[in-house]
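Please read the structure below before turning to the comments.
A protein chain is absent from this complex, but the other protein chains hold their places.
Lettered A, B and C in written order, each chain numbered from 1.
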Amino acid sequence: MPDKSFDINLIRKDFPTLNQMVNEHPLVYLDSAATTQKPQYVIDKTTEYYQLLNANVHRGKHFLSEQVTTQYEQARLNIAAYFNVQAKEIVWTKGATESINLIAHGLTSKLNDNDTVMISPLEHHANIVPWQVLSQKTGADLKALPLNPDATFDIDACCDFIREHKPSVLALTHVSNTLGNITNIAPLINAAKAIGSLVVIDGAQAAMHLKPDLAALDCDFYVCSAHKMLGPTGVGVLYGKYSILNTLDPYQTGGEMIETVTLNHSTYRCAPAKFETGTPNIAGVLGFSAAIDYLNSLNHREICDYEANLFRYASEKLVRIKGITIYSSLSDNIGTLCFNYKNEHPYDLSTLLDSFGIAVRSGHHCTQPLMAHLKLNGSVRASFCFYNTYEDVDNFINSLHECLEMLD
Amino acid sequence: MPDKSFDINLIRKDFPTLNQMVNEHPLVYLDSAATTQKPQYVIDKTTEYYQLLNANVHRGKHFLSEQVTTQYEQARLNIAAYFNVQAKEIVWTKGATESINLIAHGLTSKLNDNDTVMISPLEHHANIVPWQVLSQKTGADLKALPLNPDATFDIDACCDFIREHKPSVLALTHVSNTLGNITNIAPLINAAKAIGSLVVIDGAQAAMHLKPDLAALDCDFYVCSAHKMLGPTGVGVLYGKYSILNTLDPYQTGGEMIETVTLNHSTYRCAPAKFETGTPNIAGVLGFSAAIDYLNSLNHREICDYEANLFRYASEKLVRIKGITIYSSLSDNIGTLCFNYKNEHPYDLSTLLDSFGIAVRSGHHCTQPLMAHLKLNGSVRASFCFYNTYEDVDNFINSLHECLEMLD
Amino acid sequence: MTKTYKKLSQSIENAATWQQKYREIMLLGKTLPPLNDILKTSDALVPGCESKVWMYIDFDLTENTLLVIGDSDTRIIKGLLALILAMYNGLTPQQILTINAFAEFEKLGLIKHLSASRGNGVKAMVDKIHTTALTKVS
Partner (left out) sequence: MTKTYKKLSQSIENAATWQQKYREIMLLGKTLPPLNDILKTSDALVPGCESKVWMYIDFDLTENTLLVIGDSDTRIIKGLLALILAMYNGLTPQQILTINAFAEFEKLGLIKHLSASRGNGVKAMVDKIHTTALTKVS
């Protein structure tokens, strides 16, 4: 794709879903933290696969299989380059959740009741429950980093906490899905690496907005989902530093991940093959690669600036509404506003907003421990992306005013 | 979709991939056992999702999320009806391989070294390795059913073998992916159920060609992959009898499959939710449902008859070629011809066939134990589907003649 | 269908916009007497919903009618509950089984609130009322 400089009007045209009416209002999609919209380019690549290339990957030597395998491995190079790592360090999964499960499973035989696994109260359930299962299976202690009452971290205190409790595994989210807060993970990674911890970063929310340089971050694992990065559903990535990745026990077993199989014994291939069994989501992988192409065709700095300005514009308007409480940090945020209105139930607010074509989300956002920390039953979440406009913000705020009037 | 009676010329038009030239020859796609081609209808449904509906499923209350969740659950009903079972007995997975892994994992806490798990030498690696892992973890004995030298079963002897060894779990393929042979599983299921075994059927190859009535078959689990049933990649089904399905331990953990989460403890939902965590392959599920619609729009009896006739036509031609050895059973076959030519390496044969635009597969087909049983290093596999024509067969046989000439 | 229901539903059916519909629904919710806190037990809770919904079904032996009470912590769901209660309360099991809540909600343009995608408890409530009615008939 040719490089494009950032022009929101051109960008909007790339996303067909955005140009529709909902409940007789133009759709204002503020649920990108749940899943992003897809550019036509990504949709076309998926269609192209099914129409022209459709064949299974690897081991086939016929023309279609050949073509699609080449593209499939090209996609791995493409994603690896995006994160500044090696292709063999990229494992295809069905999403961030599976990636974390794969790591936790792969570490099970390596931990025991002398070990500590450390998470934080900010995590998505996907970065909590697999570690609970690991801790149940191994006897390892599960500890959470301290979190300030406003759900921000005191990084120095956290570094001390890490040094004190010496976790064998530290699993942290790069960006909170509920709040949009960006955690300053570099010092935490350094503190953990210094004492020999394995560091797992949940990049589901961060991978697109922050385009992290994983070689520089020096974490051991990083996970993300294509569908939150303009890509298709049902595909994700597990990045693992090769030497460590390759030591994980295999996860799912079956075809392709094996070297030899007899009825009673099998030997496994090396990573990444060892973790990729069964027919993969080929259309998904090619679509994901197209999404990366699309992101690469934009200037990442420009996207960040636009998103930051849009977020400032939105948060300044929201802050001014009496009765609104915002839980998101307004600095270091990818563009998510988490809030409530007085004692109103977030369900009512999101339902009323929907009647104006404003798509936001309400509930616990798969972060019940964070809700408990904030003493909330739930919240409304409006999450922005670079394809949103200032007009979207205005529509959102105006509709919100009308909803609040209905509730008062 | 309106009902259509079977007209191969109309059918061909529905499959865009088939209408292309490969190496200057019209493509003859004989690799449907690896993955089937997709009708335009399925491709359009996937595109429609991304262009119009794209949103995450469940818990969202806004318009898009609502629409897509309804369609997503409708898809479950659709697949359930295809197999004559209940919607809540259908778990979405990423494919047959994951489905089997899920079952084997879910049974791990229920078996010990007094148990026997029984498979057969005919199985795909996906229906072998997960059971090896289960047997390693639990100490359960892994046994294989006896297989005739020609890779067919003596059903009576197998029933006796089952009664003798009393497996706790019997995991069998409905149709061999390498040979296309249909196993008469009904008596085996009955024998196993009579002694209280759990029966798992690998329906990856059978689900489309045979449209099995799972209520009638009375197996406990049945697995398949959408991409082998005209559907998208990255999605599959695990059917489980509800009372048994619900007792399996959860597999992957994370969002949506939980009821409550605190930092140290989680409670899980009931099946199927308990097994479905993370953002699913939504486009895949909707596309799968479209594939079922497409299959339902055809007359299954007519498809079977056409496939049977085409197979007879092809096998009669192949049988007559001197030096060809066929390993597939020529009766009770879904339409797969597994063969070799003299002592030639199957790799050479499939590569030469490809130069004529004939897409077949060579190798061990992820069935190394079956290859060992047949004393082969590999074989060529030509697998037919109802979208293949008699002309495809002629092209295949003519090109094969030319290839053999090149080798002689 | 009870008279009350007919009256209540009229206002929703007549609402021209979604906003007016929700306004009517929320007003309806306000007419529903709140459940005493001691009755808001986890047993009475419809599980798996973002909004909390509690419900009880009683059978009046002398009148041979069902009595349903319920509450919710959200205004919109509470309004929908009020509608459901008006639809069914005081009817005999036989009468209840003739009612198709889906068709009614369809008519009011509220069908999505009863659809499979909404884990909001309203559908679960309707299902439970019908199941209970069924046991009383047979």
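One rule holds for everything that comes next: a contact is a pair of C-beta atoms (placed from the backbone, for glycine too) under 8 Å apart; a residue touches a chain by one contact, two chains touch by 3 or more.
All values derive from a computational prediction rather than experimental measurement.
K.L.:
Can you work out which residue in A:Thr70, A:Thr247, A:Asn309 or A:Asn398 touches the chain that's missing from view?
P.N.:
Candidates A:Thr70, A:Thr247, A:Asn309 or A:Asn398; residue touching the omitted chain: A:Thr70.
K.L.:
Among B:Asn299, B:Thr351 or B:Thr389, single out the residue that touches the unshown chain.
P.N.:
Only one listed residue reaches the unshown chain, and that is B:Thr351.
K.L.:
Going by the touch rule given at the top, which residues of subunit B touch the chain that is not shown?
P.N.:
Residues in contact with the chain left out: 23-24, 344-348, 351-352, 355-356, 362-364, 377-378, 402, 406-407.
In this section, only the chains that are shown with their structure count from here on.
K.L.:
Once you find the CA centre of subunit A and the CA centre of subunit C, what distance in Å lies between them?
P.N.:
So the centroids are 38 Å from each other.
K.L.:
Any idea how many Å lie between the Cα centroids of subunit A and subunit B?
P.N.:
Comparing mean C-alpha positions, subunit B is 31 Å from subunit A.
K.L.:
Taking each residue of subunit C in turn, which ones touch at least two of the other chains?
P.N.:
In subunit C, 50 touch at least two other chains.
K.L.:
For subunit B, which residues are shared contacts with two or more other chains?
P.N.:
59, 61, 65 - these are the residues of subunit B that touch more than one other chain.
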